[in-house]
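The structure's right below; bear with me while I get my questions together.
All protein chains of the complex are present and in place, except for one that has been dropped.
Going by the order they are written in, the chains are A and B; count residues from 1 in each one.
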Amino acid sequence: MILIKLTLVAAVAAAVLTATYGVTQEQLDKLAAEAGGPDKQLLEMGVVPDATKYKAVSGGEICYEAYDGGDLIGYGAMFEVQGMQDMLTLAVGVDPDFVVTGVVVVSQKETPGIGSKVQEQPEFVAQFAGVGPDGLTLSSDGGEIDAISGASVSSGYVTAGVAEIVGKMQEEVS
Amino acid sequence: MANKSFVGEIIRGIIKDNPVFVLVLGLCPTLAVSTSFANALGMALAFTFVMLGSNIFVSLLRKQIPADVRIPIFILIICTFVTMIDMMLEAFLPPMYDALGIFVPLIVVNCIVIGRAEAYANRNPVLPSIADGIGISIGFAAALMLIGSIREILGTGGLKLVMLNVVDGVPGFYPLSAIPGLSFIPEVIKFPIEPAVVMITPPGAFLTIATLMLLFKIMGDRKRVKQLIKEGYEL
Partner (left out) sequence: MTDALIPALMPTENIFPIFVEAMFTKNFLLVMFLGLCSYVGLTTNSDTSKGMSMAVTFVMTMSAILTWPIYYYLLSDASFLGNDLTFLKTICFILVIAAFVQLVEFIIRKFSPPLYRSLGIYLPLISTNCAVLGVVLLNIQEGYTYGASILYAFGAGLGYSWVMLATAAVREKLIMRDVQLFSGFIGAFFAAMMAALIVASYFAVVKL
């Protein structure tokens, strides 16, 4: 009798959950369709400012070619890199010489109020524009990026992440 | 329990049996997600959903639940509601889902919910159980939002008051000023204090809850002393 009751409760629970799953999955699919693929998201964030269209690099995993009409004007990529607490999602755009044109911190789970400044202070990521692959370290390490005061660790992770993504794009393009 | 009013049961859950400050239960989510008012509100809503669902169904099934396996059955019931709210948050409030992270599924093992199922819902009819659920939820929500607000104000120097709202057909947490008639409330209320970042970090969480628990204790003591004096005791 006890077993029957347990099974009954479990069965009802599973049925209810499966029904909820159906509903929420539909919504998730809708959200995913609205957000579009990485190419559409890169376009919306404007990491390569003049790009009107992105096309996946053949054989590449993360890198997208950025086109202004018919001209190849750079590359863009969105990728998860290591942050201080958890993973950071960064979108990076570069010109054909791999000089950074734009960086967006798409999502982060750094310490709220401290590390989260990398996303909240647009001045920080704005520094990346115009920096070549060699300058992608913090100024304290001889690079061209000034860390946010009080959030130097997270700033370092973002900078290292951008360098990592630029490196990956160079690899995939060549 | 029959002579206790619905409202009385609610108030008992908020003050006398406040789950956080008095019973010292459910500390994990209280400390982990109380970095801001918005996160605290999100957690409080998820918790209320689970608390009410669990209390209602445990109470409905209380005559059917065999005593030997009552805990597994409570866990099954609670877990069903937890998974439901987890999936719904993911689908309908993705930013909140990201902010609360693992602490939504962990409501399953929240001692408050299981504790109320065992101590109250399993022994009382549905209506008082609902009242108990509401009271405990408000008590938990109040504690969480109080801690969240204190930490946000001291840690960032401002407070972002938000409400669950639907704007342009998209549900989410929006500033109070998005509600018609309340647009005079600024999006971030600024306080003239130097932000102390430590309040947002884990030590700040412990500091805040320790201070609040002490205050609750002092208030409780004063009340008891007054009661004793009234009853004719000499100090």
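Just so we're on the same page, a residue touches a chain if its C-beta (ideal position, glycine included) is under 8 Å from a C-beta of that chain, and two chains touch if they have at least 3 such contacts.
Everything quoted here is computed from the prediction, not taken from an experiment.
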For the chain that's not shown, point to the residue among B:75, B:126, B:142 or B:176 touching it. B:75
The one of B:7, B:164, B:179 or B:214 in touch with the missing chain is B:214
Spell out, residue by residue, where the missing chain touches chain A. 13-14, 17, 21, 84, 111, 153
Across the whole complex, the chain not displayed is touched by chain B residues 24-29, 31-32, 71-72, 75-76, 79-80, 82-83, 86-87, 90, 102, 105-106, 108-111, 114, 198, 201-207, 209-210, 213-214, 217
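Assume only the chains that are shown with their structure count from here on.
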Which whole number of Å gives the spacing of the CA centres of chain A and chain B? 33
In the complex of these two chains, what residues of chain A are touching chain B? 1-2, 5-6, 9-10, 13, 16-17, 20-21, 23-25, 27-28, 31, 107, 109, 111-114, 150
For the complex, which residues does chain B have touching chain A? 35-36, 61, 64-66, 68-69, 72-73, 76-77, 79-80, 83-84, 87-88, 90-92, 94, 98, 101, 155-156, 195, 197, 200-201
